[in-house]
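Removed: one protein chain of the complex. Kept in place: all other protein chains.
== subunit A ==
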Amino acid sequence: MSSMLKLIHNEQLKIYTKKSTWLMYLILAGLIFTFAFSVNYYGVPNEEYQVDNWQQVLQEENQNLEQEMKKDKFKTAYHSYIIEKNNYYLEHDIQPAAYDAWNFTGETSEIIIVVGLLSIIVAGGIVANEFRWGTIKLLLIRPIERSKILFSKYVAVLLFALYTLLFLFITAWITGAIFFGISEVDATIVKDATDGFRSVPLFKDILTNYSFPLVDLLMMTTLAFMISTVFRNSSLAIGVSLFLLMGGSSFVQMFADKDWVKYILFANTNLRQYTAGNTPFAEGMTLGFSLTVLIVYYVIFIVTSWIVFKKRDVAGQ
């Protein structure tokens, strides 16, 4: 094995030998199970349409909804949304697909924020803990450049995030299969966009659901890694990064009318704003602009970490 692979192996061993890491996976599995259980409890979507006369079922539903709307004006918004959706199915002669493991997996992309949280915890500790334990001394007196040691740590964090994401995906699929069964992957689902409903392949929907949150995940994990390296304090690293992960988007919303807001990281992490049917956060923002801002922040995080780690005097706490 090359020396770099050995270093990465070491870092991964340290992550996975700790009991707290396994506790994280347990919590994640618990969340997925609870999610599946509640979907099942409140009624599996589209179940009532899995009959031969599904058109009739949809029409009857629409009639009922219209009646209710007449009695109760407050329900108008939501009910007319469902009616429109039902009409879309009827007009295009698409039978609403059965809800299955794939649909469930797509919906668990909501939990990716928890993967982000766990990755931040690991990233926030990976350098700071070595200082806290005092093991940094024995780590650095080896015939290996400091930059390589830091690199192995960063790679280990990214691998942890990747494995955890895979764990989420696979556990979600298995849980979904147990609760809802498996039908075809090549099903299509109907989604709403600002310009009306459209039918998209389920496979593509899952993929987009799982890819867009990765930007946030990568940026916040890298930020936690930087704070961990610079301040040698895992609580600070985890606290700040989590706060920003949760509150970053509200922060930019608050200052949405300001000119400078588009240069803030959190105005740019949601790349979904550039997909069809969405409008960018601020005027003049383009995909190229956001990618540039993201790269600049990323490079700052990485370069700061490396410079500080290389130059640091490792003397008492």
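Quick notes on this structure:
What we mean here is this: a residue touches a chain if its C-beta (ideal position, glycine included) is under 8 Å from a C-beta of that chain, and two chains touch if they have at least 3 such contacts; residues count from 1.
Please note the rule applied: contacts and distances are computed from a predicted model.
Comparing "Acetolactate synthase small subunit", "ABC-2 type transport system ATP-binding protein", "Protocatechuate 3,4-dioxygenase alpha subunit" or "Sarcosine oxidase subunit delta" against the UniProt entry of the hidden chain yields the protein name "ABC-2 type transport system ATP-binding protein". Screening A:31, A:144 or A:158 for touch with the missing chain picks out A:144. Considering A:57, A:190 or A:314, the position touching the chain not shown turns out to be A:314 (whole complex).
On the side of subunit A, the interface with the absent chain consists of residues 3, 6-7, 9-10, 13-14, 17-19, 133-135, 137-145, 311, 313-315, using the contact rule stated above.
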